[in-house]
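First the structure, which I've put down as structure tokens, then a few questions once you've had a look.
Here the complex is missing one protein chain, while the rest keep their positions.
By letter and in written order, the chains are A and B; residue numbering begins at 1 in each of them.
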Amino acid sequence: MTTPQLFFAYFAVAMTVLSLLVVTRRSPVHSIMWMLVLFIHIAALYLFLNAEFLAAIQIIVYAGAILVLFLFVIMMLNLKKEETAKKYQAQWPVSAGIAIILAAFLVLILGKIVVLPSLGEYSIEAVKTEGIMMTTGKVLYTEFLLPFEIASIVLLVAIIGAVVLAKKRIE
Amino acid sequence: MSVIGILLILLKTISVVAVFLIHVMFVQYFERKAIGHMQSRLGPMRVGWHGILQPIADSIKLFFKEDIIPASSDKPIFYIAPIIGVIAAVSSLAVIPLWEGFSIANLNVGILYILALSSVGAYSVILGGWASNSKYSFLGGLRSSAQVISYEISMGLSLVGVMMMAGSTNLSDIVSAQDGRWFVIPQIIGFTVFFISALAETNRVPFDLPEAETELVSGFATEYSGMRWALFFMAEYAGMFVMSALAVVCFFGGWSGPGFWIFAYVPPVIWFLIKVYGFIFLYFWIRATLPRYRYDQLMRLGWKIFIPVALANIVITGVVKILWK
Partner (left out) sequence: MPGTYIPSDYLPVAIIIIFAALVGLGAVVAGILVRPRRPYAQKLYAYESGNPPVGEPRQKFSVKFYIIAMLFVVFDVEAVFLYPWAVAYDKLGIFGFVEMMLFIFILLIGYVYVWKKGAFEWE
């Protein structure tokens, strides 16, 4: 195995283990802590794809904003009862069955992934000379103009949704 | 990369961090002296010449203090919360250029790296407050998290103007782009929003609500003692340095100084440190001058004033840049 592959192997294994830790912790705040570590690993994996900007966003948006929202919800709900409840519900065999089927699909698909022969215009060297931010900016705001403007509508819906959901409680 | 190359990076990192930690240690002495004199007191005088050895005495004392862990606390999170804060604050230093071509890591996404670490640093206070399982700590942690996330937006938005002017998020490029014309003049609105948001991000007066000695008995740090408590404050002061350095790099020309007469012979790092300590002094000056904000005022300032002002700054910068061409 080459050195980059070793790194990838580490991240793949670590992320799987961390994901398992997230779903098996009894205390939800501990789950969030493991999730924070998981997000940092994901960010590091982006770095190995020469996607510095995505790595920074992974931390700023996911670890810095979305996870804080989770933390707030958990702190707000004060899950004392859930922490002492049984770990497995009665329907766990059903869930396990579905999980195994999905995993089987995943394994089947893995063999079908085709790696593109060429890397196109934006090779690692090209991105490095220009800077990842410049490249992203130039592509995102010209070629992908429409998805970008649609994103603003999605964000608008999210803002209004958040207030409507909590509106009864404010009044 | 060769083994020697890695060793050199290791040496560089460790020496910069070690020097930085000494600065962090002694800035508390500087704070006590500065505020003391502002209030017609002398500040620390007993340990060494004019109390210069006070920080060392304090560190030794804290080292030998009992580490009290409340029985009802959530132990693992209580243990690691202060360490998260230290990691986030100290590793932000990596991208700060101290002089031309010298920074531990010359990253393309320098500003974003600092913003990312400051959002991770917020966990230290929230989790510390939550894990203590004390009413004061819980309230302090809660307040702090809402405060930090509110001001993180205005801080990020206030730096967009700088990115537009420099065409880069690399901190060395931003300094080079200023070239004698500091961004503080065209970006005066951005700078004002940035500096006040930085005060709130580092939980300093007048936004020190998470600690608020008079009402929350130190807030998130109520249950912490000894070295763990010291780590929280190490993180706070290190964060203050990083924010000051970011302000100097983005708005005050970084390491550049006046290039005439005797000043041309002063090493750039000295100019950088002078500017950073200017900001640190401003922090202390504000602490000695202003009363604490009320919580509703704090949230109103962040959401109702700073976000629209920062957005307006981006629009103005955009218009001016188009008209200038």
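Note that in this section a contact is a pair of C-beta atoms (placed from the backbone, for glycine too) under 8 Å apart; a residue touches a chain by one contact, two chains touch by 3 or more.
If you're wondering where the values come from, they're calculated on a predicted model, not measured in any experiment.
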{"item": "Contact with the hidden chain (one of B:Trp130, B:Phe241 or B:Tyr283)", "value": "B:Trp130"}
{"item": "Hidden-chain contact residue, picked from the options B:Gly51, B:Pro82 or B:Gly253", "value": "B:Pro82"}
{"item": "Positions on chain B contacted by the hidden chain, ascending", "value": "1, 6, 9-10, 12-14, 17, 21, 63-73, 79, 82-83, 86-87, 90-91, 93-94, 104-108, 111-113, 130, 132-138, 142, 145-146, 149-150, 152-153, 156-157, 160-161, 163-164, 167-169, 217, 222-223, 226-228, 230-231, 234, 295-296, 299-300, 303-304, 307-308, 311, 314-315, 318-319, 321-322"}
{"item": "Sites on chain A contacted by the missing partner chain, in the whole complex", "value": "2-5, 7-8, 45, 47-50, 52-53, 57, 60-61, 64-66, 68-69, 72-73, 75-76, 78, 115, 124, 131, 133-134, 136-138, 140-142, 145, 148-149, 151-153, 155-156, 158-160, 162-163, 166-167, 169-170"}
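Definition applied: only the chains that are shown with their structure count from here on.
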{"item": "Complex contact set, residues of chain B against chain A", "value": "74, 76-77, 80, 107-109, 112-113, 115-117, 119-120, 122-123, 126-127, 130-131, 142, 145, 149, 152, 167-170"}
{"item": "Contacting residues of chain A [partner chain B, same complex]", "value": "27, 29-30, 33, 36, 52-53, 55-57, 59-60, 63-65, 68, 71-72, 75, 131-134"}
